[in-house]
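Of the protein chains in this complex, all but one are displayed in their positions.
So, chain A:
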Amino acid sequence: MDTKDKVIEIIAEQAVLEPSDVTMDSTLEELGIDSLGLVESIFAIEEAFDISVPFNANAPEESDFDISSVASIVAGIEKLVAEQKA
């Protein structure tokens, strides 16, 4: 399973949706994921990819991990995987 499919699976499970309902353009807000759901999703991402995501719920915009859409989350993970596995 590639990064994109895995991320969609994690987010769909959190949003209680089918993976087919989650697109790369979806935002977490549109999918009904609240702040607790976001923190849980990030934990699931860290576990799935064995990476550490620099995310502080108090200052999401300063976290250097863009959560504005599914596509930006996938891009962020690919970058972290490349850096942390290097």
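Everything that follows uses one rule, which is that contacts are C-beta pairs under 8 Å (C-beta built on N, C-alpha and C of every residue); 3 or more make two chains touch, one makes a residue touch a chain; residues count from 1.
Methods note: contacts and distances are computed from a predicted model.
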item	value
Name under which UniProt lists the unshown chain, selected from "Nodulation protein E", "Peptide/nickel transport system permease protein", "succinate dehydrogenase" or "Glutamyl-tRNA(Gln) amidotransferase subunit A"	"Nodulation protein E"
Contact set of chain A toward the excluded chain (per top definition)	35-36, 39, 42-43, 52, 55-59, 62
